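And then chain A:
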Amino acid sequence: MIVPRREFLKMLGVASGTLGIGGCGRDWLVPDRLVELAQRGPGLESQAPTICGLCESGCGLTVRLVDGLPVGLKGNPHHPLNRGGLCPVGQAGLEVLYAPHRLQAPQRRGAGGELEPVSWDDALAEVGDLLRQLRSENQGSRVALLTDEPGQLFRDLADSFARAIGSPNISSTKSEGLLPFTLTQGIAQVPGFDVGKSDLVMSFGLDLYEDGPTPLHAISAMVGSRATEDRAAHIYAGTRLSAGSAKAEIYVPISPGTHGALALGVAHVLVREGNYNRDFVAEHTFGFEDWIDDRGHERLGFRRLLLERYYPDRVARICGCDAATVVRIARRLGEASAPLAVAGGEASQGSNATWTGVAVHSLNALLGVFDRPGGVSLPPPIPLTPLAVSETSSLEQTESIFTPDDSAGAFGVDPVEALAERVIDGSGPIALLIIVSSNPVYSSPAGGRLRQAMEQIQLVVTLTPFMDETAAHADLILPSHVFLESWQGATTPAAVAFSTLGLGKPVIEPLFDTRHPGDVLLELGRVVGGPASEALPWVSYPDYLKERLEGLVISGEGSVVTGSFEESWVHFLEERGWRFLEHRSLENCWAVRERESAWWNPVPARGDWARLFRTPSGRFEFFSQTLERHLREVGGMEAQAGMSEEEALERGIAVMGSQVDSDEVCLPHFEPPVTTGEGELQLLPFRPITARGRLAAVSPMVMEMFGYPFLDGWQTWAEVATETAHELDLADGDVVAVESDRGSIEAVVRVHPAAVPGTVHVPMGLGHDQPLGVAENIGSNPIEIIDPIRDSLSGALSLTSSRVNLRLISRRPHGGPAPLDGGH
Partner candidate 1 sequence: MERQPEPKWIYGLQIASVSMIWVFVLSISLWILHLLRLSRRLNDVPSASIGISIVAIPVFLAGAAILTYVFVGLRRGRTAPSESIIEPEEG
Partner candidate 2 sequence: MSRWGMVIDLDRCTGCGACMAACHQENNLPAAGPEESSRDRAFHWLRLLPEVSGSGAEVKVRYVPQPCVHCDDPPCVRVCPVHATYLSEEGIVAQIYSRCIGCRYCMAACPYNAKVFNWYEPEWPGDLKRSTNPDVSLRPKGVVEKCTFCHHRVVKAREETRAAGREMRDGDVTPACAESCPAGAIVFGDLDDPTSRVSEMTRNPRAFRLLADLGTKPKVYYLAERD
């Protein structure tokens, strides 16, 4: 039967009318395109400020909304951290929000290992039941919590949660690199480096503009907000000339892991030429000159150590650079009015990272840059409402699985490794593991062990917006919001000299049935009930944030950022006495905060030396008494009463595996890096700016420009020096296998004329085996083949200690046949 089209449409219209399913008929009547146009609304635009949650920086964002839908992101020009700039990953925020692979509802792994959808209530009830049971059996310590959710505010809440259920086992998956500052300054935080006012930044291994905690802050403070003429000079010592470090005035290519030696060489020249800050050294440091301890033994001073051991020729030999460069750098540092030495990147990932950190930081002390503009200071604390410490005395106090055990000699442990090992060997019988916004299976060298350990844990819960490698092995996968859908509180990132607090508010209703991790923890507290719910009294995460932020209003410190960066300064000054505080009431303050999304306090308390140096001597300790005491403890002084201090120290050094003698060990010194494997080249994984955060791989755009310095995308590359490529007969574009003792990954050779021969740099961030966005099975993950060595002091796993070989798999594919018809 032939029905004329018109008739057919009519029939359809009638049918849909009678059945009351208007939708079907409409699709026929109006082409989709027009429906879309009509429904797209009037196109009314608005802007909303919020905070970028894609990495730990917490840059300010301005979201462009059309008819309430986000259609564009840009950096918030008011935000003191990024001042309008936004990195490639931040730009991809919307692609993360709208990503096709987002988790849309909670899932539970069934008996057969397959995932089944589960309701939030059932999921939380299951976790709650287990928690209640463990708690009632006084086994709160069998709960562990790993979280990489950035910001102190969430961390405080998680701490409260852990305390409430009686678990001491809470940690971030990353070791934070604090130890050099603890040893020298006695503080448990990374101090602020005022790169914005410094006139010479000497960077050891750290590409300030690419890696580091807040590259966008470094760019905007060192380059963006300053006139070309008074810009800070920049010296970079390392093995890889990245896009950012290429801006350095002097590039010192050195052998991997020898940053500490170079720093000491520079210190030697400074001291020998008298170019150090005598006043500061005299007044605020300890252990510079030779000294006599309380027992009357003469002890080696830093000065003598430097002069005897770290003369430029020797340092140049160690580092593979030339002695003249060492002298040249030292003189530049000596001449600078506000120099600054920072270590990071590859320098903080080696087996000798802590020693390197100490050596580099001691340069700051020699130059006396503490507590002054363009120097090292502590950002003023954020006056948040303190949390009431809940009464947990009824619970048995147990030691955290994250405390280093005595035999290791280290100050700390690698959290992922410790958790995995202790679960596997049974010394930490964890029954419930909660992983929040973190993907340790992928990102940690101990990820493989963790995956094994997860099988032994009764219940593993992950809170994540995407299916990642960790979630793939979890029992319960709870989808969380992405940052644009959720409340966020971002606190001062590491190494920033002023304090800031970014309050991000959701700019769009959650697209799926997801929840904020904070809300999940609060809900769990309620499910567990009893003291747990008392300790977590807030209805929702924003409620919690609101209460914490009350402290800011009461203190009257700092200022909400408005207008441009300069205007914000004026505003800040106005608030300091030029006019009354604008917002008296909490509600008002909250409203303003919500509107402007950021608060900051740029004025550090000057002259507060006691806060800056919390060492036994109250000074910057070249000779770390903290370390000496620790070594003696490790050496067993307390255990064996008869033992002399010296013997204990010797034994401590031995336990720790250090190669220097007892005089030198507590002073800044160079420990040669340890490597494993038989390969010819040293593998140095690095984090390109296109791999910041956990979710960069979600965005097709970021993947497309992943290797943009090589005009490349979607693949992992292995950067080698021209000489190395020549020796190995490799050419740009060849596909190679990077082989370590642990395994092998594939990468494309990129020849870089400025890389250090004998090294191979491989970017992290690709090689996911889960449909995390578009990046499934794209590129490879160098962490997989790392044979980790522990930093003997901090216990952190080294990423840069593996030796590898490159084996040619295929030549640059452009000579070969193309896919038959263009791959479609």
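A word on the picks: all candidates are chains of the complex that A comes from, given by their letters.
In the analysis below, contacts are C-beta pairs under 8 Å (C-beta built on N, C-alpha and C of every residue); 3 or more make two chains touch, one makes a residue touch a chain; residues count from 1.
Since the model is a prediction, treat every value here as computed from it, not as a measurement.
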Which numbered candidate touches chain A here in the complex: 1 or 2? 2
Within the complex, which stretch of chain A touches candidate 2? 40, 43, 66, 69-75, 82-89, 91-92, 94-95, 97-101, 209-210, 215-216, 219-220, 223-225, 228, 231, 241-244, 246-247, 251-253, 321, 325, 511, 689-690, 700-705, 708-711, 713-715, 722, 753-754, 774, 778, 813, 818-819, 822-824
